[in-house]
Structure formats: C-alpha cells, structure tokens
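In this view, the complex is presented without one of its protein chains, the others remaining in place.
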C-alpha cells in the first residue's frame, strides 16, 4: 500500500469517527482547510463562498453554538474556526497554475446523517475502532468523498507541472436533504468554471467499476409546513378553536391525491405529521414534513405548485394560518457526454470497468445546481460514480465502503484533471 | 254546516287539486285576487309587494313560462295574469276601515311541494275526487292556509263595522325552502304593521287545540354550490384537469366536520351532490345542495360562515372556481307574549284548548322575517298553530288535514282582529 | 373506384347513420349476418358465441326491449332478430376451406358511442347525408371496422381457392367500455384459432400508413360502485341516517390518493358521482363510476385491489353497504412479432408505409382478451392499425375517417389471410 493510500484511509476513518450534520461540518472543514493551505491552495471559506440567504434547512443558532463547542473539543483546527463557526462550512480551494487553460472544478460533500451507527462486532468500524463517537453517522460515504478530495489535492500539488489552467476543489456542506449546493452556486463558486465534476461512491456501482455520467437524479423539493390555529377546550368551547390538525389531515390526504402526470414519474410523501397538545384541547398547531419529486424539474414543479394549492386550501377550510418553508431542493440534470467520455477514458486507463452513462434512478442530489449553472454558461458538467463493495445500503446503520475505492477515485479524478487541462 | 264552512272546504279542495310550486302560484293567486277584490279589499300584487332582487331559488324563465301556460289552461283568472305571470305571485290585500286604530297583518302561504300524491283508495282526496291533477302536491297544508285566508277576508268584509284601523292579508309565495317572505319584507309589505300573525295548520298540534306562539323555528340557510373546474382525459392527460369532484368531495366531508357549538343546536346537511360527465373524464363540474340550521340566527350564521370557508378552501385545494347561491333562508324568532296572550284568549273563547307558548322544534319558516321586521319597528308578532288531525305527517304523500279546522282557524283569527283593533 | 370500394363506403355510411350502443347492435349484426350467410359463411350468433354470465355493463331489459323495437323499425333483418333481440349480438362467421391449414381469426367491433353527432355543415356526414339519425354516434370508427369486416368476407368468398385451413370473422359487440370481448372468449370463439388479428382504424396513424402490432394498450377495469345507507331527516334525526354521500366522498378522495407505483404508469378516475335525493334528507344512496388503468395487467390489478379496499373502508366508516359491479375490463397484451412481420409485409406490398411495432399508448381495448387466450394456447396474435386522415379525434362529435382507408384495410387483411394459410 502506498503512502497516499495510507493517508486516504487515515483521513476517512478520522472523519467517520467524527461525523457532523449539514451546516455543522466545523471540525471537518477546518481540518480540510488546514491540509489544503499547507499544500499551497488558495482558500475561500464560509461566507466567501456561501450565500447565507440560500442556505435551506440550516439548524438554528442554539444547535450551531452547541456544535461549535463540540467541534473545538474534538479536534477542529482553531485558526479557521472563526470563519465556519456560524455554520457556513463550505470551502473552495483553488490551484492556479498561472498557465493558460480551462478552470476545472471537483465537488465533494462532507456531511453525515442523524443515524445511530451499529455497535455490532461484525461492523468494520467497530472492529477497527473508528465507529462514530457521537449519535450521528457517515452512512452515505461523504467521509470517503472528503478523503478523496484531500487525496486529489495532494496529487495536484505533487504534480503541479503536469497541469495547466486552474483546478478548484469544492468542499460542500449539507448535501443530505439537498440543502447546501445552491448557496455556493449563488455565491459564485462555479462562475468561472469550464468543467464541473461531482463524485459519489457506491450507489449500486460495484467494486472496480466506474460510471462517468449518472443521469438518474430526480428533481425534488423538501418542505416543512406549519399550520397555526387557535386552541380551545374541546368540550367547553369547540366553536372557538381553529383546528390546525384538521387542516393538516386534509392536506395529507389531498397531497397524496395530486393527479399523476402523463409526462413522467412523480412522487409525493408526507413523512411526518405532529399535531396537538392534549386530548381535550383543539389542536392549534400541526407540522408536516413533505417531499415532492419528479423525473424532471418541470414535473417536480408541477407537484410543488399543486402541493402549495392543497396546503393553502386546507388552511382556508379551517381558517388557520400556514407557513411553507423550503428546506431542501434538487433539480434534474443530464451530464455532458463530451466530458463523460473523457472520464470514461481515464477510468479505463486506471484499470476500472467503466460505462459512460447510466440512467438508474439514484434519488436526488443538489450537485445538480452546480451542473446546471456550469452548463448554462456553456461549460461541461457530469456526475460520476466510483464503485465500491458496500457492507449495507446507503443510510443503513451498518453502511461501510471498501477503502480500496479511495485511491481508485483519486487516480481517476487526477487523470481527468491532467487530460482536461492539457487538451 | 254553515255556508262559510262550505266555501272554505270548496276553496281548499280546489287549491288541493291544482297545486303550484313556489313562485309559480299563478292560478292560486289570481283566484285569491279575484275573491278579495270582489269583497272590496284594496290589492297590491306581484312586483308591487315583492322585491325581485330578493326572490331566492326562483325557477328559471322556461319553467315559469311553461307554468304560465298551465295556469291559463287550468282556471287562472285572466285579468290578473299579467301581474303574476313572471312568477311574482304575492298579494297584499288591505281593508282600511278609515277609522283610527292599529294595522294588523295576517300571513298565509300558498305554495305546494314536488311530491307525487298517493293514489291509494283510502286517501281522502282520492275518495272525494280532489287529488292533485299534476305531479305536485299540497302536502303541507298551504291549501288550507289559503282557504283560511279567504275565509278571514269574508268575515272581515261582512263584519266591517266591528273593526277599526287596518287589516292586511298577506298571501305569500314560496314558503317551502324558505324563499318568498324576505322579498315581501324588502318590498315594504309590513312597514306599517303593528301586529303580525302568521298561521300554520297541524305540525303536531291536535284537533281542537291551538298554540298562540310557536317559538321553535330554527334559523336556516339553503345554499346551492357549484364547483367549476377543467375537464381532461383521465388516462391521457390527468395533469391538465382541475377536478371539481374532488373539491366537492372535500367540501362534503369537511362541512360535516364543522365543530359543534356550545351555544346550542346546530345542523348541516349536503342533501345532493352531482359531479362529472363520463367515466374517463376528469369532472369539470360538481353541484351541491346544502342546508345549515341553528337554534338561533347567530348559530346558523356560525354554520354558514364556517361552510363558506370550507367551500372556498376546497375549491382552492383543487384550483377550481366556485359559486354559492343562497336559495332559501329563515331566521329564528320569538313571538311577542302580549300578542300571544290575546290570541290565546280568542282561541279559548272559540272552544279550543289553547296554550300560549310552545318551544317544540318545528323545522324552519321564513315568516320569521316578517316577525323580525315588525318587532324591530316596535310592533308585535307571533306565529300561531291551528291544530288538526293529520292523516299522515307533513311532506308525506298521504298527508291530509281535517277540514273541521278551517272554520276554527277563521273564527279564532277573526276574533283576534276584532280584539286587536278595539283595544 | 372499384365495385368493392363502393360497397365498403355504402355499408360504412349505412352503419354510420344507424349507430347502436354496445349489446344493442341488433340492426347492425342482423345486416352483417345476412350478408355473410349470403356469401356462404357458416354463422354462429348470439348466445352460441357469447357467455351471458360474462357480459359486463349490459343494458337492462327495458332499454334492450326499447331498442329492439327501434331496430325492427329501422332496417334490421327480421330473420335473425330472434337470435340477437336479447342483446347478445356477437357473430362468428367461419369459412372452412376443407383443406388442411391453420385457423385464422379477424376481429372487428360494431358498437357506437353516446355522443351527439355534430350538425355543422362542414362535417362530411352532414354534407353527404349520412349523419346519425338518433342521438348516438359512430365516433370511434367501428362503422368502418364493420364495413372492412364485410369487405374482407367478400374477398374471401371470391378468392376461396387461394386459401387453406379456416378463416373466422369475429364481429364483436360492446368494445366501448371494454365489455364484450371476454364473453366471446369465454364462449370459446377463439378456442381453435392459431392466428388472431384485431384491427383499428386511425388512433394516430396517418393515411397510407400501417402499424402491424400496436402494443400500447393499458390494462383497465371499469367499475360502478353503489353505496347504500339509510335516509333520515337531516334536521330532525341526523343520528338515524347512514350517510352514503359521505362514504362516497371519502372514497373519491382516497381513490385518487392510491400510491403511485414504481413499476410503471397507473391511473385512476372517478368520472361521475351522484348522491342524495333532497336538501334536507341524509343521502341514502350514492353512485360512482370508476376507472383504473395500468401499463400492465399487474399494475391495473394493483390499482383495482387498492380501490376495493378504499371502497370497503369508506363504507365501513359510515356503516353503509356497498356493491362494486365490474362493468368493463381490458388487459395488457403484446403482439406476436412473427405474426406482425407477416402483416407488415402485406401492408408494404399493398403500397402502405408500415412499421412492425408501436408502443404508443392507445387507451384500452378488450381485444386483448382474445390475444391473451390465443397466445396462451401457443397461437399468435396481434393488434394492427390502419392509418387514416381524421377530421377530429376519436370520441369527438366531429370525428370522421377518410373512406380511402377502407379498401386499404381490406386488401392488407386479405393478403395476410392468403399468406398465413399458405405457409
């Protein structure tokens, strides 16, 4: 095993052991910043590369403050803490060769999930001592992504003479829930980018395989809805209540009854509903967690518009107020075939079994916002997948990757950087 | 049997045989007009005593025209037809003694119901040959009311010297569905009235009994609701429809879910719902027939306001338009005890078993609009009930009254006219 | 124009002028029977080729009797009337060459739609005097199908020596609503059939074009649902009612809320809902017309099973009874490529632009029952489309075909009969 591979594994296990939820990746991002600055990258951090007004579903100040404390106590690099302590944890690290050439960007994501990691002895992180030490978990592989991003940085620094133009490494917060990308796009993170490459490990692709362009992402909107009515004693003064639970119940049913669309696949779900505060009290508050999806952004917009009408109507029925908060969003996107062909070539040269294109549905992703922005400015974009053996499916408490994939990912991505800046 | 009693029975049977629905009482009202003018009453007819803008649930022109033809062919008195042929069939007949004294008004109603009368041999109208000759039926006793009104007119004319002030006889159309009274109130029919007395036969009061003040009427609103959406092929383009049936279905359920009221009895019903035009077509139209009730006008207003919100919200949910048409309305009212005491006395003098006051619930009535108007101008009002043996309940196909009650009614009412104008 | 073409047009216009709804095609089928018997075909008629227990959505006896009278007065051929007068109007006409060879069946359908035909002067049937003389209309082209079937019979009789084996012509009733085919399948109409070919004109295929195998039919179920509760006076005794309208309203909403299926396209629609009998009466009856569809029979079964649960649950909620009547059904089917290739060849030889296979969604069809039955006994089946210029879409009041397609259809089908029986 070469030295880089050792470092990839070390990083990945360290991040795995210290998972942080979206917009709270303070420990992770300060460590990333420190490594990158040491290597010689120019850094933009936090508000420099994130638009605060476009951060969806960001935790409130109390949660952020509490986590800041945790990060400081658990190994965050102090000198960067000021710039990320409010939860704006994104980083754009640029290597400018000074020579003419295109600007290439690679995106990796850093956040973990609110899943309690398995304590089973057969679970590798347990065996090898890097199981999560808090109640969150890297159950989607973003620990591996961050590690690959750092490995790519090392290769770039070490092989600076082989590159031209600029290479930008984008470390994105809050991909889970499709919340963080848009704020970096809005802050201009890819305004100068000619080629954009996002990366994911796993998602159904086998070990030693590679998909150069995954096109199956569904457009999605995540919404929190709050109905606010008036409580009243249900026995004594039923007529004085404005029943938020009844509004919510009507919304739930009729959201599910939004008509199917002849243009393609759509989805809707109300995942959680909580209403009321006591058996004999008219419920004055109800909260819903909703998700729409569509095969295209247009189909998702159709679902979202219908959903808004249903919610407004349900509130009106029971004379209650409502708020809809958009807490996550992803659009659909199609990779640029020209770019995918190049990555496909790099993967094959690195000994991987590669396919150019896959349309497998793969949930939703907010990297699509970067892709859409770059393509709109006539650039190229793709979303590639690095295959790996999974111990269990994504978002499962026993999820684990094969660390062999880390170096495979780094090498394929680095090869693409060389090829793309030397065309 | 005296001569007046013979005439009462004759009139009643003639009206029974020729029933006419609300706002179509052309034959009935022209016969009434003719009798009253002959007796020497001053007449105001049709638009003179009815505000067209306040006629709720009036049949459309085609129906009205078709019935005009029927009336002319079935004995309507031609010389009054011009004044009632558009369906404004109300009459106010005034006997002004020229002497000082109060203005006393008696209201009777003239309309029949869309019920097919029994053909059973044991049904008295069949036996005696005065069964309805069309598909409507006097199944609520308004034939008897009209007859009593004419009998009272005869007594007034014959005993003119015993009276002072003015006596007004109000022949109202369209009491069924609570539709006609308000238009006469709005036209000023009781603007000069000091004492108002409405009358009903039956409604649970036994033969030879009398109730001087029935206070159990529920306030009510009758509404027709029409949701208007957009049709679409349900298989081919489900997303292009705006589903009026779904709006209507939500309205139906949530109208029934309007909270009970601690202030007293409330009711709501959606009696009919019709939606859609074909199995594979998204329904672009839905119609509902709704009725709210309340123990008081305030309680009915509560139900109506909630109902309007539900309907608006249901329409909004499915992005459809809607219209609410008020097609009938009654308020609650309490009789004036002073006036009831006088009628109570008259009934007893005429040999009836009388009670001053009853709170038995007795459905809804739009005579309450007259009562409310008179009481608001510091007059007195009451709603009295003339007992009778019923062959079957009101609105039953075998309904029939005991004709003995006709003269009892006339004599009690006439006695009250004497007493009230000689105080 | 050759003589056969003249006859095709004559037949088609005569049928167009005398449209008959499903299970009422008495005039049409007796004329068909007469022509076929004259040509020398062996006939099986009515109950001989239809299973009464499998006729879905058959009109009731009163309607059937009334139409029998109409048919006799409008040109039905008397000698066959006894065999079709109860509404079993299907015919299987067999030409048995007596020589060895396969049994080939061609299906055409004969029924019209309850659509009032346009009276516009620009509408060809108006101009040329063959507009419908009743309130129904051949707005889907089954008049053309029947005519093509007769033309094919003429060609067979005239060219008897070129054929081997058997040719069966199946004239099916009640294709609209997907109601008639199953009863002929159950009666054994295709038990001996090796190759089955169903035909439709139009449905999106252009003039002079041909599709040898249309595979886009959706499986479908048509259901009539009746909720039966208990009526009660809504003001007086609301608690005594069992509200069928509320059950129906809940069913409507929740039928629309049946979850989407990841396996492919599904549809549901409640096209009509009628409930209640009076504004102040708790509705004791409600009727729904429902339709489910699925890209496959399995998906349609999923929708149907969910729908049955929703209906049962809605009834239970309000303590009412219910009945579900299946009034139409179609399954999905895929044509046999071997057979389609042969038809494709025949069409090209006849100068048509042909394609072997189309997956365009084309609504639902109960010919799929014949196809499924034949394929299950290891035969071959296909559903072909004869292109035509349409004046307006199917089921539109201005629908009209280009009669040039009639002979094109006959010749292609006849060519296939020759080829298939001479393999």
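Brief remarks on what is shown
Every chain is named by a letter (A, B and C) in the order it is written, and numbering of its residues begins at 1.
Following the convention adopted for this analysis, a residue touches a chain if its C-beta (ideal position, glycine included) is under 8 Å from a C-beta of that chain, and two chains touch if they have at least 3 such contacts.
Since the structure is predicted, the reported quantities are computational estimates derived from the model, not experimental observations.
Touch with the chain omitted from the figure is made, among C:252, C:314 or C:327, by C:314. Of A:17, A:54, A:145 or A:293, it is A:293 that touches the chain left out of the display. Across B:267, B:316 or B:398, the single residue that touches the chain missing here is B:267.
Looking at C:172, C:250, C:297 or C:388, the residue that reaches the missing chain in the full complex is C:250. Among A:56, A:105 or A:245, the one in contact with the hidden chain is A:245.
Subunit A residues in contact with the hidden partner, per the touch definition given at the top, are 177, 218, 222, 234-236, 238, 243, 245-246, 248-250, 252-253, 256, 267-283, 286, 289-291, 293, 361, 363-364. Residues of subunit B in touch with the missing chain: 253-254, 256-257, 259-260, 265-267.
Hidden from this view is one chain, which touches subunit C at 236-239, 241, 243, 246, 250, 254, 257, 259-263, 282, 302, 306, 309-310, 312-319.
Going forward, only the chains that are shown with their structure count from here on.
One copy, subunit B, sits rotated relative to the other, subunit C; on C-alpha atoms the angle is 180 degrees to the nearest 5. Every chain gets a centre from its CA atoms, and the centre nearest the mean of all protein CA atoms is that of C. Centroid to centroid, with C-alpha atoms defining each point, subunit B and subunit C lie 53 Å apart. The mean-CA centres of subunit A and subunit B are about 69 angstrom from one another, to the nearest whole unit. Within subunit A, the positions touching two or more other chains are listed as 254, 257, 259-260.
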